[in-house]
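Just one protein chain is left out here, and the rest sit where they should.
The letters A and B name the chains in turn, as written, and every chain counts its residues from 1.
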Amino acid sequence: MNAHDLAQQLIYGLSVGATYALIALGYTMVYGTLRLINFAHGDVYMVGAVTGFYVAGWVSQWSIPIWLMLIVVLICSASACAVLGYGIERFAYRPLRSRPRLVLLITAIGVSLLLENAFQLPQLFGATPRHYPQQMTSELLLPVGFLGLTRLDVLSLSLSIILVGMLTWIVLRTRMGLALRAVSFRFDTATLMGINTDRVISFTFVFGSALAAVAGVLNAIRYQVDPLMGIMWGLKAFIAAVLGGIGSVSGALLGGLVLGIVETLLRGYFLPARYSGYSDGAAFVILILILLFKPSGLLGKTTIEKV
Amino acid sequence: MTEINARPSSRILPAWAGNLGILLVIAAMWPLNKVIQDQINPYVVQILTLIGINIVMATSLNLINGITGQFSLGHAGFAAVGAYTTGVVINYLAAHDSLAGHEWIAMSLLLPLGGLIAAAMGLLVGIPTLRLKGDYLAVATLGFGEIIRIVITNTNAIGPFEVRGSQGLRVPVLADLFWVYLWVAVCVAGIWRLVHSTMGKAFLAVREDEIAATAMGVNTTFFKVLAFAIGAFFAGVAGGLQATAFILIDPKGFGFIQSVLFVVMVVLGGSGSITGVVLAAVVLTWLPEQLRSLKSLHVEDLRMVIFSLLLIGMMLVRPEGLLGRRELWWTRRKMATAQIPRSTDTAPPISSTGP
Partner (left out) sequence: MRWNFAAALLAVSFLMVGCKKHPQASDEIVVGEFGSLTGATATFGQASHEGLALALEQINKNGGILGKQVRVITEDDASDANQAVNVVQKLVNSDGVVGVIGEVASKRSLAGGGICEKYKCPMLSPSSTNPDVTVEGGKVKSYVFRICFTDTFQGSINGQFGAAQGWKSVAMMTNVDEDYSKGLAKSFKAEFSKTGKIVAEESYSGDTQDFKAQLNRIKQQNPDAVYIPGYYNEVGLILPQAKQIGLSVPFFGGDGWDSPLTLKLPEAQGNFYSDHYSPDDNRPESQEFVKLFRAKYNKTPDAMAVLGYDAMRVMADAIKRAGKADRQAVTDALAQTKDFPGASGAISIDAEHNARKPIVILQLKDSKAALFKTFQPE
C-alpha cells in the first residue's frame, strides 16, 4: 500500500474520529461534574439521529436548498436532544444524586435500555434500519475530489472543531464556564461558594446531548438510522473520552480522532483482510491499556488518590 | 454493620448439621431427578434448567457486586469462557469416541474445568483492573467481556479443538436437572457459608469502607480478587451447564445485554441478599416465559421496556432492591435489631479525586 492510500485511510479515520469526539464531549462534561458514566449518552445520540430522520422526511418536502435543510434538521434534533438530556438528568439522575454512585450508574443503564427498547417499538421507530431522504444523502455524500473526501466528511470535521472551540471558549471565558470548572474541581466547595450546581449540571447535559444529536444526524446521513446504533458508538466514544483524559475538552477531541484513526488503520492497513473482524475489539484493548497504564488519559491531569 | 453478626444458620443449628443437610439434599436429588425427568413436561424441565443456571449466574455476580461492593459488567464473558471450555472439550471427546459411557465422569470433571479456566480469566482480569473504582471498573469489565466475545466470534479452532466462532457450537445435551441443581446447591450454599464465615466479614468490610477495612488489617486487594475469581468460577460452571443443556451455544448469547440482565437480577433482588437475588433470578427467568401466553396484549414487544422501567423505578424508589440486604426469613423484629442501613452511603457522590 502506498502513501496515497495511507493518506486516504487517515482521512477516513479522521472523519469517523470527529463524530467520536462530538459524542465524547458529552461523556467528558458529565463525568467532569457528576463523576458519572452516563450510559444513556449513546442512546441520546441515537435519538438525535431518529429525530433528524423524521424532521428530514418533513423538510425534504419543502423546496429549499440542501444546506438549509441540513441546518433545520441539525437545529431541530439538537434541541430535541437538549430537552431529552435535561429531562433525563432532572427526573432520573437528580433525585439520586445523594445516593452512592453505583445507584446512579445502574439508573443510567436503565435509561439506556429504556431508550433502546422503546425506539424498537414500531410506534416510535421500529427495529428495521432506515435511511435519510435520498436527495439529502446523495448531495452531501458527493466527493470533493480530494482523496475520496466527501462534503459530509469536511462538514463533520469542521463542525466538531468549531464546536470544540466553542465549548473551550465557554469553559474558559464565560461565567458558566467558570462555574463548570469550579464544580468539576470540587463539587461541595463549589456549592458552598454559592454556585448553583443544579444549573451547571443541567447545562452539561443540555449541551452534551445537543452535541451528541449533531453527531447522530451526521452519522445517520453517512450510514443509517437504527435504534441500536448508540450502543457501540456510545461505548467507543466513551473510550475516546477516557483515552483523551476524561474531564478534558481538548482531550475528547484528541481521543476521538486518535481512536478513529487507529481503528481505520487497523482495519484497512495493518490487519490482514481475514482478521479485520477483530478491529472492533481494538477500542476495548485501548481502553484496558489506558486504564492500566495511564488512567488519567493523554491530556488529563494526574491526580493522587487521597483519603 | 451489625448485620455481619447476624448468622441465622449458626444460631438454629450447629455447623456440622448444616453441612450434613446440604449433603442430604444433594443426595436426595439423584433419585428425585429420575422421577422429575420422567413425570414432568420437558418444557417445564427446560424452564427449571434455565432458572437454575440463572440462579448460579446471579448468585455468583452477587458475591462480586452485592457482597464485595465491586461492579462487574462482564459476567456473561466469564460464562462464555466456561461454556466454550466445556463445550469444546466435550465435542473433542465425542469426536474421538471417548464420550459414550463416560458422560458422568465428563460432566463431573469438565464443569469444574470450565469454572477453573473462567476463574483464571477472572484473575487475569481482576488483578490489574480491581484497583480501578466503581464505574471505571464497570467499564473495564465490560471491555473484557466484549473482548472475550469478539475473540470467540472470530476464532474457528484452537489446535485440535473446534470453536466454530460465529457459527455457534453444537454440544451434546448432557446436563439434566441433577447437574444443574447440584451446582445451584454448591454455589448458593458455598457463597452463603463463605459470607457467613470469618473470612466473609472481610468481603463485607471491603464493601462498607475500603479505607477502614485496610486500617483494620484487611488486605482489600486480595479479597476483591478472591471475590472476582470465585464469582468467575461459578459463572464458568453456569456457562458449562448452559453449553450442555441448550444444544447450541452462540457468542451472541454472552453479550453485554446478557451481563446487564444479571446485574438487574442482583439489583432487583437486593445487592448483598443471597436469597433475594435467588428469588429475583427465579422471577426474572420465569416471568418472560409466562408473558408469552399474553401475546394478545403485545406484552412481548414491551417486555424489555417494562424491564428497564422496572430498573429505573426500583432505583428511584427502593435502590437497595426488593429485599435490601435481608434474607428471606428475616422478620421485622430481626430487622429492627439488625439496624440495616437504608442505603450504602459510604462516600459522598462526588469525591474530590479522579479515578
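Observations on the structure shown:
We take it that a contact is a pair of C-beta atoms (placed from the backbone, for glycine too) under 8 Å apart; a residue touches a chain by one contact, two chains touch by 3 or more.
Fair warning: this is a prediction, and the values are worked out from it, not measured in the lab.
Although one chain is not drawn, the whole complex shows that of B:Ile22, B:Leu93 or B:Val283 it is B:Val283 that touches it.
Touching the missing chain, out of B:Leu124, B:Ile158, B:Ala212 or B:Leu328, is residue B:Leu328.
Seen from chain A, the chain kept out of the figure touches residues 1, 5, 8-9, 12, 16, 120, 127-131, 134, 137-138, 141, 143, 148, 150, 219, 223-224, 226, 229, 232-233, 264-265, 267-269, 273-277, 280. Counting over the whole complex, chain B has residues 40-44, 46-47, 50, 150, 153-154, 165-168, 170, 173, 242, 246-250, 252-253, 279, 282-283, 286-287, 289-290, 292-293, 295, 300-301, 322-323, 328-329, 332 touching the chain that is not drawn.
Going forward, only the chains that are shown with their structure count from here on.
Chain A and chain B have centres, each the mean of its CA atoms, that are 33 Å apart. Contact residues of chain B toward chain A in the complex are 71, 128-129, 132, 134-136, 138-140, 142-144, 146-147, 150-151, 153-154, 211, 256, 260, 263, 267, 301-302, 304-305, 307-309, 311-312, 315-316, 319, 343-355. Every residue of chain A that touches chain B in the complex is listed here, in rising order: 34-37, 92, 95-107, 109-114, 116-118, 120-122, 186-188, 231, 235, 238-239, 242, 246-247, 275, 277-278, 280-281, 284-285, 287-288, 291-292, 295-296, 300-301, 303-307.
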